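Got a structure for you, questions after.
For this view, one protein chain was removed and the others were kept in their places.
Naming follows writing order (A, B and C), and every chain is counted from residue 1.
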């Protein structure tokens, strides 16, 4: 329940922003999965800061897989993936160590770890720790892809600017997903994207920051995945999504919009289409009673504005116990929502693979052909 | 990850709406906690259907504790609490067994359990299963209460009608909590409550239903509870909240409102007040980096409109694989949000007790005085 | 990690010897398994005290399944099985409450639960709590049986008296298993059984008790079940076996006999037989590297002599902190090994079903035919 997650797939995340390395152990992978290294690198690339709308900290994110892969394929034993930290300006943090940054985890880390935490760059609370999560997620996304399942996210809204929502049509969703896969700044409408980038650049100039809402879809999901109560798809995915720094809200289907609907408007009528039972609408986001109904999963995740802003802020000196002023310097993101989308895709994929294993075991993810065997 | 939850406290929920009994096993309680039976009954009472705005199914909810309690106090070994089912009209369901109800779990249950599920009254998916959860939650609420921690929820909005939000002042919150504890229909403003009840009655007359948003606060929380990633307070609580039937969205602090704020507006500045570090605002809902900061927790939970409505709906006959029409009869709630608030309070309490144990062990919840002992 | 066990199948055990009821929740069963009630009752019957060699406490062990079963088949949702306590002589224990019985859990219960434990009849530490475990095990044994897997145990030795060990031949093992299934006192050699019974009766006359070693085999196991390290078959089964009261040692294959062998004697050579890879010997008890190799599993479990003896013993008065003398009265077993064998079979079956689910998911245990479904 700490930094190790999962029932079937077990993910153990480690590392601090300015320590020697960050990484992840993935236990429970099936054997024989040929890793798509280009895809993993591509996913890490989407998480990297680029351009003016991101921090100038340049992270190579060169990863090394030190176990669990042999001759390019998973062995079925734990996979450890390591990313060495490089571009560290550790001294940036020394001076302001006791000036706990508002809305960051500095204060709570002091309270929890009594000052023994690695305070440099947020330490273990740094968004940087999501890089190995993206790598683990890339493996899970690849596993889902091989089953015909696609996960995609875009920025649905950002301070009032709206992107085109995902369609309910599977073909159109796949088209949008392909498009989003190409784009570093993930909007379906290029125009909406440009407006958001402008907004972020403006915020940056003012030393300010913004957040936004990500919309995620999963298409190709079969029915019957998930459990009634504590193992509901919503429970599993939200548990993972809320472990992503800056996420403060998660909703499925209409989400908070349900508060404004009558049951007669909110219910998804069933119908037979091409011999398959579908719902005519998808207000429930592909989940009934915690279990997938075969329709696309629809998830909304709100990302709060980056707490690192350049304006002077009121805070306290933790050691002295006195009020103080803080002006943050260094390299920070005026927005992380565009970088967060790949983290969201990743944890959704991790959660779904875990749920599949619950039902079908870890052999579910293994390639059909056996490499060896007389029996 | 199925219907058993928890790392430190383990909750195992069982039962079907029309089976012999429903109940819960709570493993991990400390020894010597004197159970407040009046309080447990009071909590169950808040979950019971009452008046025109609820189903007419009358449930006694008489519970029996069959283990883990001796001479009125917890023994420290697993507590099993049982509620016998009584007021069952099982035949109501037989005729429409294959007409899967829109937005219910009938269809997904067929897909998952191949027709072996107890389909009567939603079986294990029934909201009735939350009764033992409320009983378990009452024990956890009592444990928190003994530590000076109060959990309270009200209906924040219901189809546009707004209740007064919780104040940020601890004294005022406690006053509101006391008020809400007295009220079956949980609004702070009696007037807002009356409007909502009218709305629900109207919906009922039209054979329709409504949902709404619950706002929950927790006051008295110390700092340092929760973990950075997968064990974040948000992860743990959301995982539990989404296991409550009808919950489709969970948010902390400003929640989805963060999408409209600049960082400079969203950050919570720290200040020293009476020698204690506090935040001047509480946009983050008492949690930074997944860990409590000592400010009140603020949670929003959206409850979707009850899917059981009396209007004719399009659906399919699952066995025949054909389109069909369905008109639901029987006893149903035009709204469950007022009954859901105590379920929400319950799972929040369960999650917090589990997190406290992570840090302080199960002895944390035990009374200070030892009954026996020479050593 | 407390009284809730399992990763895929989750078993939650509850109850005290003299409380209202004991029972178990089994979460993670597949749907559609037709429960063999006669078999479950037969297994409970093997655990019951009978004759002079057992306690005179007569336990009906009438169980009631209150959830998870509908129309005779599992629903796939948690199954709760309840056994009401009946033949309780609670007053027997009151007088000697503070005279902690040697080698029982009375002292450790005082230390752990500060006197709040239900001390009557050992409370939650009573061997009686194994009755629901046997019921849960019977369901798992039935699941394994449907897959062609048989579990059987006999008393291998009892104070120097030896039963015929299990053969390595599968046909002979199955014959012995059938025989043992018929016998209340589980020895393969009827003669050895009579000698052991005499020994136990003698011990009983002297107010004394005996223990012994159970040998268990599992035939029909496929290869590839189990994990390299913490999820090794030995780890999983031993963890369960040591949760059975009175078990103080567990060994696989040659077990402690390995200390006297050279590698050249201990190794199991492979050979192809009828197109299948087998081992010529089975010193490793069917497990290599924690994973099943297709040969019969061979397990030894030592049961210590029942600590309840009728001779006067030295002890302390826990409350006074003074030395004291204790003479135990009441109804006790001079041996429990014959009753323990079905508990051992049960936990082995539970462990194996859990391990199968790890590899193949919970759908592995479901009957092939679907009851319903258009898709």
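Operating definition for what follows: contacts are C-beta pairs under 8 Å (C-beta built on N, C-alpha and C of every residue); 3 or more make two chains touch, one makes a residue touch a chain.
From a predicted model like this one, the values you see are computed outputs, not experimental measurements.
Asks: Touch as defined at the start, partner being the missing chain; which of C:46, C:104 or C:341 qualifies?
Replies: C:104
Asks: Among B:77, B:153, B:235 or B:267, which one touches the chain that has been omitted from the display?
Replies: B:77
Asks: With the full complex in mind, choose from A:15, A:211, A:289 or A:334 the residue touching the hidden chain.
Replies: Result: among the candidates, A:15 touches the missing chain.
Asks: Using the definition of touch stated at the top, determine which of C:96, C:216, C:232 or C:363 touches the missing chain.
Replies: With C:96, C:216, C:232 or C:363 as choices, the missing chain is touched by C:232.
Asks: Using the document's contact rule, name the residues of chain A that touch the chain not shown here.
Replies: 2-4, 10, 12-16, 19-23, 25, 27-28, 31-32, 64-68, 70, 73-80, 82, 98, 110-118, 123-124, 318-321, 366, 370-375
Asks: What does the interface between chain C and the hidden chain look like in terms of residue numbers?
Replies: 1-5, 7-8, 11, 13, 100, 102-105, 107-109, 111-112, 124-125, 129, 157-160, 203, 208-213, 223-224, 226-232, 234-236, 238-243, 245, 247-256, 258-272, 275, 277, 279-280, 283-285, 287-294, 300, 302-309, 311, 313-316, 318, 321-323, 354, 358
Asks: State which residues belonging to chain B touch the missing partner chain.
Replies: Here the touching residues of chain B are 7-8, 77, 223, 228, 275-277, 357-364, 374-375.
Definition applied: only the chains that are shown with their structure count from here on.
Asks: Between chain A and chain C, what is the separation of their C-alpha centroids in Å?
Replies: Those two chain centres are 45 Å apart.
Asks: At what distance in angstrom does the C-alpha mean of chain B lie from that of chain A?
Replies: Distance between chain centres: 27 Å.
Asks: Nearest whole angstrom, what separates the Cα centre of chain B from the Cα centre of chain C?
Replies: Chain B and chain C have C-alpha centres separated by 38 Å.
Asks: Can you list the residues of chain B that touch 2 or more other chains?
Replies: In chain B, residues 2-4, 13, 111-112, 124, 318, 321 touch at least two other chains, as defined above.
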